[in-house]
Structures are given as structure tokens and as C-alpha cells.
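Here's a slice of the assembly, chains where they normally sit.
Labels run A and B following the written order; every chain starts at residue 1.
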């Protein structure tokens, strides 16, 4: 089958995703800070390290990687005026009723459940941290990127909410947990 | 076919939805006030009447009516301790990781597009007006109702955002539009 020959290894997709975010000025640390701010009120002992680890895990998901690659591609093409009209104008002006930016981000966030989804909606309206910076940066097109970052942050926050519950049931808090523990968790919801 | 005999007329479903909301202490006016607060910054000349009309239209949709009927039924059954365990405890305590309340509300809000969806996420976190009141009322179970109200408000707000755009393109604002105009609009997006 021709398709098989062309297949891109998962590792290459993961790598390209990281590079694309970096190229567009978004660091894992930036996203983790949003997660930390969102989740600290509900999680005793939560550290920024837990949030970094959670963001890293979200970035491992194929659905997330593909959304990021497509969204950043469209932002960059718009910046270079390489989209055809009227799409060029719509993306360039980050037109409020466009909706495809949110839809793309939703595809990624949905896989983390309804808590992730409502958190995404909140971040999309009440832009914080790096999301705000992206939204107000002149000369750059970040129509897709700000929604993608919000969706990654919302997904990572949802993961932490589920993990916290697992810890609580074992009589622990994040204060007892090292980032390592989170990763190797064999709890029933390890796959959310 | 047996099914046909049993069919409930749409009018009866619409009526039951209105009564259920009223019985649980939610007036159309309450929801319209949230819509007004959300949309006023973006819409010159928006009146509470436009918001009431938009909420009424949302409540006409079958998907919305069915979600409301199911959600309120579950709230009321939980209040009467008539659900089986462990569902009774989960619904009664409005457990944070439950998720079915948000899912049910999402089913309704999705039909109004991605703007409605993100607005819903925002309202779900930053509870305002009647949503806050429901959330803090003692002795009552409003696990589903607060999410349903947020979804109706978000849908109505999204309708207004789309309508405003149609008006703008005709060189008008809501100040020119009467509630009546909204309803009879034959614009291209009249069905969002």
C-alpha cells in the first residue's frame, strides 16, 4: 500500500509539534503557568513541576499534535499572505465569528472530557498569561495559536483534577506526590 | 406502528419545558439578564427585550427542550432520594468530576456553534446571576439545572452575536432593531 510508505513516525510528529510551538514563542513552562493558576485553589501542594509534567503528557497525544500542526500552519500561511481570499482576510483579522479556530482546539480538548471543555471555554474568554500576550501581539497572526494554547492548558488542568481525586482516595495530596508519581500512576483513570 | 401512537406533540414538550423551568425557580427574564450582561459590551443598543426574545427562540429547539426535561427530572428525583446508589450520592453532592451535567448541557449548546460553546464554558466557571443563586441554594439539588441555564444563556448570546453581524452588514445596530425584527429576520444566518 502506498500509504504505508509515506507514514510519518509518531516521534517525528511529536518533535515537529514541540518545534512549532517554540518557533511561535510558546514554551511548555508558559502553558504550565496557566494550569498552575487554574488548579492551585483546588489542589493542596500542587507544584509547577506537576503542571509541566501534565502539559508534556497532553502534548504526547496524537489528536493534540495534529491540531497544533494544522493551526500553526494556518497562522503562518496567513502571516505570509499565502492563503486565498476571503480566508486570508478572515484569519488575518481573527474575525470573531470565524469559529474554526475554536473547533480545531475543541477537537483536542474534547478528549480530556467535559471539565477540560468548560475550562477551555473559560480560558477562551478570560485570556490569561501567554494567551493574553499572543492575543495582543501586533504584526503576528495568532488566530489559531491562542485557542490551541488554551486547549492544551485546559486539558492539562483536567488531567490534574482527575489525578488529584485519585490521590485523595489514597489519602494523599499533591504534596505527597512527586511529578514522577503522576507519570507512573497505574490508577484507574491514568488514561484521561 | 406502536411508536406513532405514543408520540408526544412538539407543543406539549415545549409547554412542559417552560413549566419545568418555572417550577425550579428559573424565569426567562433571569436567563435574559445573563445574556444581556454578556453581550452588551459588543452590541450598541442591545435591549433586554432582544435578549428575552433570543432566550425564547432557544427554548423552542427540540434538543434544548429534551435536555432541560431530562436534567430537571434527574435533579428532582435526586431531591426525592429516588435515584439508586451510587448515582443518588453523586448527583446529590454535585460531585465535581461527574461530568454528565455538563455533557447534557453541551448537547444543547453545541447546536449554536463554537461561540456558544466557549461562552458556556465561561458561564460554567464564572457563575453569574441566577446561575450563582442556583448553585448556592441549600436543600435543593440543582446539579443539572445550573448547567442547563448556562447553556441556554450561552446559546442565546451566540444567537445575538450572529444577529448583530447581520445587522451591521446592513449598516444597522440593535438600536435600529426591534425585538420583532429579530424574529422575522430572513437573513442568511437566521437559523443559527
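Some points to look at:
We adopt the following convention: a residue touches a chain if its C-beta (ideal position, glycine included) is under 8 Å from a C-beta of that chain, and two chains touch if they have at least 3 such contacts.
This one's a predicted model, so the numbers in the text were calculated from it and none came from an experiment.
Sequence-identical chains make up the whole complex; the displayed set comprises 2, and the total in this structure is 4 copies.
Quick note on the criterion: only the chains that are shown with their structure count from here on.
Contact residues of subunit B toward subunit A in the complex are 96-97, 99, 102-103, 106, 113-115, 117-122, 124-126, 161-162, 165.
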